[in-house]
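The structure appears below as structure tokens.
A protein chain is absent from this complex, but the other protein chains hold their places.
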Amino acid sequence: MSPCAPRLDFMSDNCAGAAPEIAAAVMSVLDGRARSYGSDDVTLAARATLRDLFDAPAADVFLVPTGTAANALALASVCPPWGAIYAAGSAHLDVDECGAPTFFTGGATLRLLDHADGLIDPAVLATALRRGRVGDVHAVQPAAISIAQISELGAAYTPRHVHALTDMAHDAGLFCHMDGARFANAVAHAGCAPADMTWRAGIDVLSLGATKNGALGAEAVVIFDPDLARDMGFRRKRAGHLLSKMRVMSTQIVTMFGSDLWLRLAGQANDAASRLAAGLAKVPGATVTNRVDGNMVFARLDADMDAALISAGARYARRSERDGSVRARLVTAFDTQSRDVDAFLDVARSRARP
Amino acid sequence: MSPCAPRLDFMSDNCAGAAPEIAAAVMSVLDGRARSYGSDDVTLAARATLRDLFDAPAADVFLVPTGTAANALALASVCPPWGAIYAAGSAHLDVDECGAPTFFTGGATLRLLDHADGLIDPAVLATALRRGRVGDVHAVQPAAISIAQISELGAAYTPRHVHALTDMAHDAGLFCHMDGARFANAVAHAGCAPADMTWRAGIDVLSLGATKNGALGAEAVVIFDPDLARDMGFRRKRAGHLLSKMRVMSTQIVTMFGSDLWLRLAGQANDAASRLAAGLAKVPGATVTNRVDGNMVFARLDADMDAALISAGARYARRSERDGSVRARLVTAFDTQSRDVDAFLDVARSRARP
Amino acid sequence: MSPCAPRLDFMSDNCAGAAPEIAAAVMSVLDGRARSYGSDDVTLAARATLRDLFDAPAADVFLVPTGTAANALALASVCPPWGAIYAAGSAHLDVDECGAPTFFTGGATLRLLDHADGLIDPAVLATALRRGRVGDVHAVQPAAISIAQISELGAAYTPRHVHALTDMAHDAGLFCHMDGARFANAVAHAGCAPADMTWRAGIDVLSLGATKNGALGAEAVVIFDPDLARDMGFRRKRAGHLLSKMRVMSTQIVTMFGSDLWLRLAGQANDAASRLAAGLAKVPGATVTNRVDGNMVFARLDADMDAALISAGARYARRSERDGSVRARLVTAFDTQSRDVDAFLDVARSRARP
Partner (left out) sequence: MSPCAPRLDFMSDNCAGAAPEIAAAVMSVLDGRARSYGSDDVTLAARATLRDLFDAPAADVFLVPTGTAANALALASVCPPWGAIYAAGSAHLDVDECGAPTFFTGGATLRLLDHADGLIDPAVLATALRRGRVGDVHAVQPAAISIAQISELGAAYTPRHVHALTDMAHDAGLFCHMDGARFANAVAHAGCAPADMTWRAGIDVLSLGATKNGALGAEAVVIFDPDLARDMGFRRKRAGHLLSKMRVMSTQIVTMFGSDLWLRLAGQANDAASRLAAGLAKVPGATVTNRVDGNMVFARLDADMDAALISAGARYARRSERDGSVRARLVTAFDTQSRDVDAFLDVARSRARP
């Protein structure tokens, strides 16, 4: 890629590469001998880094290479094979993991809830829990809730919203999982302490993403209640997710979360998304349809605007609607720059309806 | 590590870092946008590279981050939940994967066979297959054999030996898997074509390792019969082993197997092991107990020699025997140098019984 | 139970005992030696009986003791671990089997559809199938539909309705399962040939119930396409559902389906339900809410009528509504008699609002 040309690629933060700081950190651990399978010093440091970050000295930390593995392992620690996990109908768990939560839990059922931009309303959860048939052997048993922060539809929970859900879940005997594939974007948005968004708001287990935010491939399961972590080492190993050269992942976690790099990178992505949304809102023929709390913009585009963008080389997830318009998901990344956004907006404006 | 000090660490090839060529390749793909989840050009190149390497244009290739995942997924493609997999009693599958093959297959049983240095004798397999109770619903059903090349005890199969086993297995309707975590060491030892060691010798599915041989973390499942590959994409995804930034693994495969780098690295490890074994064989108080076909040396050491080595900083896997001697496993790596071996031998000789 | 007192128990057909013909048949096979695990003559006869009944000489038949096992095994024969099964939101599969279909399939996901009285409209299925993301490894894969005949809400599919659904499913590459826990009630209602309701209407696998219709405990999985039956023997055994003294179940199947006993028993239950529904429809304060195609009547009862019925000893499944009324499910059985129904109606009328 020429450093000069603006980038019109808003397909996914998964399509971005790695932040230079992360790349350099990986390079720095590739020489010499280290203990394997996570007994090395870098991995110890990674675990300490996350405990510090979350102000949670008793938390346990397990690194894995993918978000799907992190989610599925996290859920397996809180849900039996005959358990039900309540999640929004938009949840990555259900839509994009090919059944991984069911595989790792040994059979759990996802119970999908109505939602607004991917966020679950406490009243909706309350109704679902009331129908839970606790103790009835004929029914799968309510075991956990899982909320995505930010949601797959771009919205963020407030700590208070999280708390309302977890209180309700805990009262009913359920555990609370947060899918934090884009946790950094949520915290950058909220400006709160990581602990306030997680265990202080009632989260028991967190899938903490780094990959989408500029790592090569590193995710963490953070278990705030150490009792829940007891079996995780065995679960991770038998799922093939214990890496022999763990330091490669661990150094990414240390570098990402040992300073404010994670917030800086997520902030850049969020700012780019805000700029994009604000720009699109002023373009006739484009409508921003969802709240933009993080790094995703959902919009409806007129057919000719979409065509112009595509022919200009823009990339984004698209779905054609019956009326000819296109529903677009535009994702910014840690390295999206203002001029990338502006170049996209220029094309959009050029084809806007008068 | 000072570049001057010899390295006495023979704990595992998993403890080594990455070859500079591999590290450089990873760095080169970290900038810019690429399609995610393996639709990128580097991943296409990786698949083509392995098809070329094995002279197998119809083969399918799936990259995963760990050898346990590679083995377990490979076996899931050839064994139903009620199937039996015949393997040596020393098999990594059984000893060191915390049940992953059973997890990924949905329930398969390992049937462990007697072996010599980890190699299965055809007569032993024949006896086991005769007892297989094919079609009897009360019994788990013979489905596959799995052989490790090189074995966990350091010995390599010849292509002819492989063929003897696979012929027998195929005649009985079983599929044949090779655990090639150290496949490079075996081919460097045999000096044959990769195809001769695999599909031409009857192997249906191969777990091909790169990590132990100088990659950061990259393994491939190579499926020679494309019919067996049909479900693998789904299996990999639901196991959380489909990496979003796949190019990070793919470039390691391209670099490792797109030239003779893999053979050069494995050759260096093998040479170091040969040198180590030859040296130890001359030291009173040390006995090399197994064949040394690859990069592992198994030896029995007198107690005081072991103590001297440990206090000199040497590292290796150890088990104390009842007679006070120590059974040692010494593993060389792609970056083990002659002077590392010689320094180790010097210490050993200094404490040898007269 | 006194033979004179009418029976006000409409809780479930599962609460009924056994038809005398079935009981006598069981008694007749309990003496002497027979081959175990289904190799006996009575089991051979049971299989032949069902092949004849369905005019399906190539069909395979597997007997199991429960409907949950029959459903879960049947679905396992047509759905992989990463598959999706489309079913009505009211489906017993989802509501009352504690996750058995997921357990037996090794992970399948139920996709719940909107329905009318438990019946799926072809347009609803069409929409669901269009969203199926076939071949996308991130998504669970459409594998099967499952329809209940009669439905859990008392309605029956016509053969034509079944055909409309199965055509659509087959076109999309899915298999078609019928949960026939109350199949006899449906056929008694439709008056068609068993084949017309099943394989001639596109059903690939049927769970055929006998227990609710007067057996002690006997269900059959009838697989019309023998290719799908290949693994079933192993699946049944490893699930612990291969009975050693199989003749006990088999004789029930022979007796039930070897004559028109099954239709006679189901007809009696259906007639009783019709009589009950017709009677209730005339009672002020009671409203029959669903179609009554089989042996189940759903009604809304005024609170005082419900109270009177309960205090008179009536039994039925009840759920209190917010307005004080009670939603009731009344199930008749093979041995429900007119006077039982009439006695119930008498109580209802006595407390009806003027």
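A, B and C label the chains in the order they appear, each numbered from 1.
Please note the rule applied: a contact is a pair of C-beta atoms (placed from the backbone, for glycine too) under 8 Å apart; a residue touches a chain by one contact, two chains touch by 3 or more.
If you're wondering where the values come from, they're calculated on a predicted model, not measured in any experiment.
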In the intact complex, which of the depicted chains does the undisplayed chain touch? A, B, C
Touch criterion as defined above, residue of B:Gly99, B:Pro122 or B:Gly313 at the omitted chain: B:Gly99
Any idea which of B:Pro6, B:Gly32 or B:Gly107 touches the chain not displayed? B:Gly107
Of C:His163, C:His241, C:Arg275 or C:Arg351, the one touching the omitted chain in the full complex: C:His241
Could I get the residues of chain B that touch the absent chain, sorted low to high? 81-82, 95-99, 102-103, 107-110, 137-140
Go through chain A and note every residue touching the omitted chain. 37, 80-82, 106-107, 137-138, 141, 231, 233-238, 242
Chain C residues touching the omitted chain (full complex): 1, 7, 9, 11-12, 14-18, 23, 26-27, 29-37, 64-70, 72-73, 97-100, 103-104, 211-212, 216-217, 234, 237-245, 248, 315
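The rule is short, and it goes like this: only the chains that are shown with their structure count from here on.
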If chain A and chain C share one sequence, what is the angle of the rotation that overlays their CA atoms, in steps of 5 degrees? 180
Once every inter-chain C-beta contact is counted, which two chains account for the most? A-B
Report the inter-chain centroid distance for chain B and chain C in whole angstrom, where each centroid is the mean of the CA atoms. 52
Between chain A and chain C, what distance separates the C-alpha centroids? Give it in angstrom. 43
How many Å are there between the centre of chain A and the centre of chain B, using C-alpha atoms for each centre? 34
Which residues of chain A are in contact with two or more other chains? 97-99, 103
